[in-house]
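First up is the structure itself, then whatever we jot down about it.
A protein chain is absent from this complex, but the other protein chains hold their places.
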């Protein structure tokens, strides 16, 4: 692998000053420079967007699957590779992971316990794990409009959201890191733009100088999210004990929000309003409001259709409705939906889960879950959505969706021996 | 109403001795004579069975819906009617209901806290409530092979299992009480059969004498049950804290047994064995094993077909399976089915519910729920099943099933304004 | 009704010259002035568009349900009303209908047998019938990008596409006719714009002068269509014998295109390509590619989800697929889809239907049905789609969709007696 031969390299930049004393240290991510917000360009040959960094990313968040020793090893390998090959790149970990990992590194790592710090510092997220790890990474930015791009590596079997195999990590990271550093980028002519430290050689030129071919920019699928708020019978916002929930605004979901009877043996009764109008009273195990991304998750198990992630829409899929005629509905993404616990539930509490995580506080009679598609504004500076870096080896216009249906979901799997 | 004119009547029989002293008393049902087991005859015009009492029923269990004041009033009205019009009939209530009700009666009532006493004393059960009340009544005999016939009155809207409207209670009770007392019954000639107290006028002749037409016998639908046992990883039977569960044998379900993730946010993984052979690994919210009776309950909500209660079979319906190809299965009633918690669940506990009641003890990894259709032996003395008294006003050969599909389930409800 | 009092009126304009000689005549629609193309404005309070005529519509196409005598009577009533109350309005009928109807009218009517004439002359279409009549009316413009707005009256029971009850016809027609003639419209100040005959009083001022309130503009739902082309194994376009099919371009469907085994007793085998990539081999009765509008038609019967007409998308729903795992798919509207008859069909021919009309020529092995969502370009001059005039009595922001689900489709119809 070519990148290896960059070694030994000169440890330049800010890390040079800390090598001897602060090795194995965990630093506060607040001390890092503010994040760089990339732009996303539409292309003619593909429905995917093209990632453009105004300057090389520097603060990389590394998220890993829990309780999985083999993933920990891969994470160490990955982190060492980044540290060794990319100048100026700082690695950020979640607090528990940082505590567990830092002894393995001969260089300082960063962490932060506030979602605010992550939102303001992280240039890009890398996940090692499965779909659940990606959902978790996305949840770290559940109250942010500018989610940093996510580069996801699947450990073990490929998930439906996960894009890259871990074996590809060197090429994958380089591709994303370099994305937008192509010819014509003003940055490469003028190194002194505000984001770049005075006098520094950008990571791009150091990496690019090493006789590598022209850089393709990474393709990004901007996955729509849902905005979810929980309100009590008096219309006041209810906050769970979850750090990702803020008093001011909604939480964002990447797959879905679910309301469910949980361990109650009895049916839940939920009044549903669509666009402000009463739609129906659902008597069911629960209700799912899902993104198109989530259409291959719980909604699929509950009988929902499979929706391409680029169809701007919301799915309303009932879970075991006590009705013969409750067919899943698909609504425009901007339709406000309210799920209200009917008085008929007589004091029972239902559970609310977002992307597979149960909210600590259930909802009682009269309480409402209000859902809305996140507005994504287009243009150079796209706002909203979760930018997922897609696999680079596919044909220019392939978003991998057809492949996932067949390879992972066994869509229309043929009858007969094979 | 004709029966009213039977009044004033002479209070004869055992109750005569207790009027003054034991009014408002709650007596132990153990003191009642042993139950009378009816026979069921097949008929040529109908798939329903015909109820035949060898002598008039005497010990009537009255079960009512909980937390429903209007039902309590109806229960009082109903109990007083029975007491006033039927000699020798003793009324049994569940302990809490007895405690709550006895002050309303000027005659003693009976109760028992052991399922054994109920099984050995109750001639017939009457329910006032909805389907849930019938399920509950049936659960009182969950370990018995000879479930007494159930006469069910719906309070409010008609349920799918409930048969009679409460307004019909006088005619309904009389019809069941008299069932089998028709011409040619040897009992009426010979009053001194073993079940009848020496010298007593049977309830039948006293009621029959009052110029009422010839008696039709009541039609009974014998609903198949499931036998359910829970076993630990070592193959030992696990008992819940439920009085209806016995150490020796299986519990019977009228609708279904369910295994479910409950409040766990993650998918359950269940290994399924059918007839001793491994069928599949279900990754799902849960699994339902249902009777045909239960096919219109939870199984229906989960996408199962509707099965006529006389099709001797078991349904296996997954709840939100993470698969595109898990279609509901219907198996012969005698197929043993085992649901085993896979090791992959990693320490999670699943919930087990029988007929909508959660077992207090969940099942952990390696534990098994073993299910089997109850064997019903035919002949004069049918054994097994829950004998449900069907509505008498229908045509001779009508089991009410088609009516229920249309009237209650809104089966194939037509499109368009009406 | 106020409009009635406009009578007696002076027969002005072009019809004045033909009154004596050409009554009961059928004239060629080619002689009519060219059509007026309305604009559609987006509003903030509603997802519906607002219809704006630059000048009053003059050429109205009247389409009626076939084989329905009661509809014929209503059509006569409707036509007489328009003729009596709206100056300058010419009525166009399909040839057979014109031949059948003209004896009922004391004024000339118009017809045309070419779809080209309809596309260039018709300002607006009115349908009397059911959903099938609307589909038929839409099919008359199957090769046009600028479909004139459709005002649809349901005869008998309300359909899902039909919007107005026939009883409302006077108000409905007036509302559409006047739409855009509101205050601030330059036309009302300056009567001499190019579309208006020199010296004529426009219909608007004559109608408006009669003390009616301010005009609301009609709300229009622009329904997405599909473009469908059939190609032989050599890639040449195949034309049916249908006048609506042209040699140059695609036919547009409002509901769906279907490929089906027809009367063949055997399964059809269809290779499906999505976005140029092979998706799957369907072994089935057939395949449906549907618009969101068509999601409540055949696709619904085949198990598809219900999609709001404003979700820009295509549905791919299999008809009785021989597979457990062929779930309906929903794709972005601009995804090209190809259905190709596999060689495995061994010489069988399949049938192709568009909006419920069977194409005269079936498709054989190697032939392809190519489908694509119609591109709708936004802005003042929307191009593409079928503009359907929505009912005016609803709340400003109500598109009637929720009402249709509940009122017509009996969505989530509750269990139990009512």
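Here the chain labels run A, B and C in written order, and each chain numbers its own residues starting at 1.
Here is the rule we use: a residue touches a chain if its C-beta (ideal position, glycine included) is under 8 Å from a C-beta of that chain, and two chains touch if they have at least 3 such contacts.
All of these numbers come straight from a predicted model, not from anything done at the bench.
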Option from B:100, B:113 or B:325 whose C-beta touches the chain left out: B:325
Sole residue of B:26, B:145, B:238 or B:274 that reaches the chain not shown, by the stated touch rule: B:274
Residues belonging to chain C that touch the chain removed from view: 262-263, 265-266, 284-285, 298, 300-303, 319-325, 351, 353, 356-358, 409-411, 413
For chain A, residues in touch with the removed chain: 157-158, 323-327, 407-410, 413-417
Touching residues (missing chain, whole complex) on chain B: 47, 274-283, 292, 295, 300, 304-308, 310-313, 315, 318, 321-332, 335, 397-398, 402, 405-406, 409-415
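Going forward, only the chains that are shown with their structure count from here on.
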Chain whose Cα centroid lies nearest the overall Cα centroid: A
Highest C-beta pair count, chain pair: A-C
Same vs different contact residues, chain B with chain C, by half of numbers used: same
Chain centre separation (chain A, chain C; CA means) in Å: 43
Inter-centroid spacing, chain B versus chain A (mean Cα positions, whole Å): 52
Interchain centroid distance [CA atoms averaged], chain B/chain C, Å: 57
Shared-contact residues (touching 2 or more other chains) in chain C: 323-327, 409-410, 413-415
